[in-house]
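A short write-up of the structure that comes next.
Not every chain is included here, but those present sit where they belong.
In order of appearance the chains are A and B, and numbering begins at 1 in each one.
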Amino acid sequence: MSFFERLKTEASAEWRAYTEHPFTNGLADGSLAEAAFRHYLVQDYLFLIEFARAYALSVYKSPKLADMREAAAGLSTILDIEMNLHVKLCAGWGLSPSDLEQTPPAVEMLAYTRYVLDAGMRGDLLALKVALAPCVIGYAEIATRLASRPEARAATNPYRVWIAEYAGAPYQEVAVKARAHLESLADLYATPAREAELIAIFKEATRLEADFWEMGWRAGQHVE
Amino acid sequence: MSFFERLKTEASAEWRAYTEHPFTNGLADGSLAEAAFRHYLVQDYLFLIEFARAYALSVYKSPKLADMREAAAGLSTILDIEMNLHVKLCAGWGLSPSDLEQTPPAVEMLAYTRYVLDAGMRGDLLALKVALAPCVIGYAEIATRLASRPEARAATNPYRVWIAEYAGAPYQEVAVKARAHLESLADLYATPAREAELIAIFKEATRLEADFWEMGWRAGQHVE
């Protein structure tokens, strides 16, 4: 079993709560409250900024030049491509860049991003990548599952663009590469004795990702 | 007006929501649900561990030997005195050290501690001390207010020990020193142009402290 499969197996309850959260099913069938999605979108923008900082940290932490280049490419992708896509997606939902910047950060966004940054600064590059994995690799898995449902692509589904973006080939390839990099780091740096610590980081990060969906979900329930 | 007074004035809504949270009034009159206090106590133990890491970080960050010694003394106080007091206090509430260590971290504990650690690593020693101030200085202010109420010292108030600890001279002196150190750092490192950033850190940390009370408060409501 690969290292990532072992992480998912050990955190199977957390992984399922995250990847099959009602928020995601609401995206698939279009039933998610729009207020929920808007709240999520704004916080996800703030999240991306911290995520870029985490990738920058992974450049600083890299033991080899090849790891640095890999992390720096990820950083460019976030700052130069993903954030622009996000701004465009938000505009389609009536959210301006100043809406994005002026919204106060939600505690769930703070908890997840700062947990990842601290786990990475405290430990080595592998610890950082384990903390990032639920997001980078998890989104690809979630979007693939959602895209397999017929309603996901229905013209009436307001979330079809979001699903298509993460289920599409470019993002799936990002996730495949991230997973291969994680495996190669685990080959170098994971020991049986250390695995409990890495699993704890993975579980925590996965739980905090589920809380992130939950934050959006609740915003939908408050309104409607 | 001192730097700390300016921070409190700018964050007055957050400061009041934190220092006058129902949880604190429940401590003063003894009406707080015991389940609320127990949940708080356990998370506060996990909090202290991260707080010790933040003090260690402030040693690393110190520009001068005198700052290092001040921070290192704080670190020793947490690890050698406060944590032992905490374990003793918990024992009085039927919580064993293994209860403390085996409880999963609450999202509110993660959010606050990691926010402080990241704000400190990202910025300079002043940024770190501003992020720590709501806790270090705020607890002294809260306990002083609570201790002034007659019910606070009643033999029937189960929270009188907690209040007495933070209202007592040793902790009050810790807070006075922390405040003086903050002022001297602000004299050196705060600029008018930078003040908006420092206020933002202070507001966020204060808000996350209020969330910490809220976490305990909710635990009391679930049960009773």
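Rule of thumb we're sticking to: contacts are C-beta pairs under 8 Å (C-beta built on N, C-alpha and C of every residue); 3 or more make two chains touch, one makes a residue touch a chain.
Since the structure is predicted, the reported quantities are computational estimates derived from the model, not experimental observations.
The full homomeric assembly consists of 4 copies of the same chain, 2 of which are present in the displayed coordinates.
We take it that only the chains that are shown with their structure count from here on.
Subunit B has its Cα centroid 31 Å from the Cα centroid of subunit A. Looking at the complex, you find that subunit B touches subunit A at residues 53, 105, 107-108, 110-111, 114-115, 117-118, 121-122, 204, 208, 211.
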